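I have placed the structure first, in the form of structure tokens, so that the comments after it can refer back to it.
For this view, one protein chain was removed and the others were kept in their places.
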């Protein structure tokens, strides 16, 4: 994917921003306190137009595409930036732009571009990465609906003004047909949160929906036919995490290589031991390949063919999941004991890479999805 | 498994024999001509009692057990000895001792101990390692049977006096029930062979059975209930191949290590490069672990519980299949270009290891069998 | 050696029954979650139970209050101990210092220290590594100067595991810097209450509780009688002690317990419509790691009981054992799914209710934490170097 001059400028601005503001010890101070990201930075990103970069011009955005999203996420990955960008702009923004009606788009897309948070809430714990497994139920109630169920690990849920919630209006437990999408205001009676920190320094919560009454205008798209938009949002999320991982992997590579050149044992630098040289070379190669796959996932988001998109995104996410874990572990191992300390960045990169590898589809899930979509062994999975 | 003094003596004798007679260039001369093994050595092994070591004392054997078999196979592996030992003594001997009636045992077990060859012929090409997949059919014909079908890759078939053939007398294509075992004299009308060399230097053939008429006394064991004896013979074969592989892997290790100490590049021996040191260390570790697993498979043959036996044999064979391929490849790679030559032993060890990994159940087959027998995911496979 | 004799079967059953009866359920529960930070009171409570049974120091001879077991019994005991989810022994005192003292200590030292270790009166920790002496341990710089009947110690030690619950620390200090770096190292026993000893936690990135520390020594006066072995000859003790450690660190027993927990979890966890253990791809991964662990276990038995005494070969057990253990913990992390992302403490916080199944709560922390095992006690790269040199005869 070749970037345009404007896109290169955007990348340089964001790189400068995160280099200035997210030096590791400053990053640690940000995640140490609630809400787990910097509200001031978030406002600034909105002002600079970064949050609206990918949103449609007709609704408060700048009309950019997948590349702009990827530029942001890669730089975030490089410096372990925490923010609701993924869950609000990338996921909810994509789903609303795809499936929302004019009223919903007019109300919510500009709000998202301004930094107000709509958290995408589709995952349920027993689903284990399968978005078609939805137990949360939406029952018709006059012109509206009543929602009951629970969503797991909704990022930055405590800061959200609304949730985009997948719920079953028909069909069987694991069927893609019969799933609808609802815009649930956070203040609705019956909505509650169980918030927690996550290992990567971010915040999330379980979202509990107990008899939540909604008007009919909260449904996004056609009843029972939201699965396409959900998959689109999830593919955007997966591709975004791939480039984020690529950025973080290169950071692990760079930090490890620098440490190997610095640290001496047995009277020579670690980097002069041939066995360790070959290991960091393998890290380097993994970073190169992962970067290629990540950007192909981004390119695939613009594909006109949803199967082609899904197949390429899943190939990338499956590849990245393995590579991210391997590079993270190797970063720790090549550092040695010092990597175990909380004060060094390397362990925190590993935790974020592990989270990426296991969120919005783990390696297993995407490998299986790729296999199925490639016409390999159609009779299982 | 601790060896007794007698067993240690046996091992030493066989080790001396193969060191004397199977130095690599002599071994190559043996496999270059028909029948692909040394008839003279085979006679000597019979005279020394090695062929009968594991067969029952009541029928011309010495009454030894799995350990004696393993001692032979490990030394064969070390020097790439080709012989019908596995297919005649280990497989047919085991199956006949288990399921044969007194007349069959009296006639054939002493013959096997004397070096006459009964080749076990169960595999069919589309079965892909599953012994329950039997398309060869045995149709009742008065007091006897008529056999039709084909068996693939029967080792040293051209030298066999008789074949032990699995054939379906009932049940469905892939069912374990309904399989019977027959002693088919090689000269029976309707029996023909398509012989070929195999990559590992041995000989084998396709066995074609076209309307082969047999008397009722050729059936070994109860009609339709031979699967237990077949699995027993196959588990013996798998365990035997595991120890053979262990012997061959150690030979790869030793030869590679010796070459690394000898060969210089860039003014130093290969063995002084730390990256290569760590690689040969991994080979060493793989040899150690594989040896442990191989001998556990041998010990498991004496288990009273067929499930315990099968599970441990499959664990070992699955492990060895992976380790044998890895060690073989690494032996080639650490040698470098010279390993590609036909004159050097290392490539021939690799070919034999690859054959072992893919015969009598490949890694995939045994991993799946182990998984099933371990109560893991009982609903597939 | 055959572990399946009637006598040994009876012994195994006795051990199993004892643990089933005597191990307090609350302690067992914490261990079964792979918690890193078992409170000292729990350790003491359990140690007292073992002392009463005379099983607190299973590797010790009768002379010093141990059960005097042979290798087979020790092996069986250790296995059942782990499978029962009993907390780790206070190994620094019992296995490392205790056995080194039996070999290198004076009678006075043995009399004074060993019984207190056995009875749980003294907990010990180890002061070996330093900020600039990790894999290259012999380059240590923490200094001791002889002044009359005392050594005066200045410097610091890294990675003092369990230092914050320990009463004593055994240390390597430099008493001579003039020769080869392995020379001039002295082995000292230091009372943690001595003036000038300070301890700071090293917080680890895994988010678990306090586990390791950095220990600082400022003009700490150590009586000469608390020196183990001769002055400047501490490296001999280190070599002996690392040999003990190399076998222990294969972690086979602990890994078997973890594998059992993984299987229980996969059998209980909901996985879409069914159970995780019925997912062919995941159960295949369990099967693979089970076979790998079995290979390490059988090799450990072969090297321990195989006749020829194993030396540097044991390095392979530490190396592969920790790799396999890491794999088991990674599978548990995978198995737990999205719950693995949640930081443990927060689930127990007032406002929250545990979001995931109980067994899942520590999977993340345990997975991250255990990466240490591939590094400590001689990193796996060092173990490869040892095998290359000492077993395969290769030279740099």
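Which chain is which? They are A, B and C, in the order written, and residues in each are numbered from 1.
Just so we're on the same page, a residue touches a chain if its C-beta (ideal position, glycine included) is under 8 Å from a C-beta of that chain, and two chains touch if they have at least 3 such contacts.
Note that the coordinates shown come from a computational prediction; the quantities given were computed from them, not determined experimentally.
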(message) Touch as defined at the start, partner being the missing chain; which of B:87, B:325 or B:373 qualifies?
(response) B:325
(message) Just to verify: which one of A:107, A:213, A:263 or A:278 makes contact with the chain not shown?
(response) A:278
(request) Determine which one of C:260, C:281 or C:301 touches the chain that has been left out. (result) C:281
(message) Tell me which stretches of chain B touch the chain missing from the display.
(response) 123, 125-130, 133, 152-153, 173-174, 194-200, 204, 206, 265-266, 275-276, 325, 329, 332-333, 336-344, 346-348, 350-351, 354-355, 358-359, 362, 364, 368, 380
(request) May I ask you to list the residues on chain C that touch the chain which is not drawn? (result) 280-281, 284
(message) Please output the residues of chain A touching the missing chain, sorted low to high.
(response) 2, 257, 260-261, 271-272, 274, 277-278, 280-282, 284-285, 288-293, 295-296, 315, 318-319, 367-368, 370-371, 374, 376-381
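To be clear about the criterion, only the chains that are shown with their structure count from here on.
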(message) Need the most distant chain from chain C, centre defined as the mean of C-alpha atoms.
(response) B
(request) Measure off the straight-line distance from the CA centroid of chain B to the CA centroid of chain C, and report it in whole Å. (result) 43
(request) Report the inter-chain centroid distance for chain A and chain C in whole angstrom, where each centroid is the mean of the CA atoms. (result) 38
(request) List, in ascending order, every residue of chain B touching at least 2 other chains. (result) 274, 277-278, 380
(request) Check each residue of chain C and list the ones that touch at least two other chains. (result) 280, 282, 381, 384
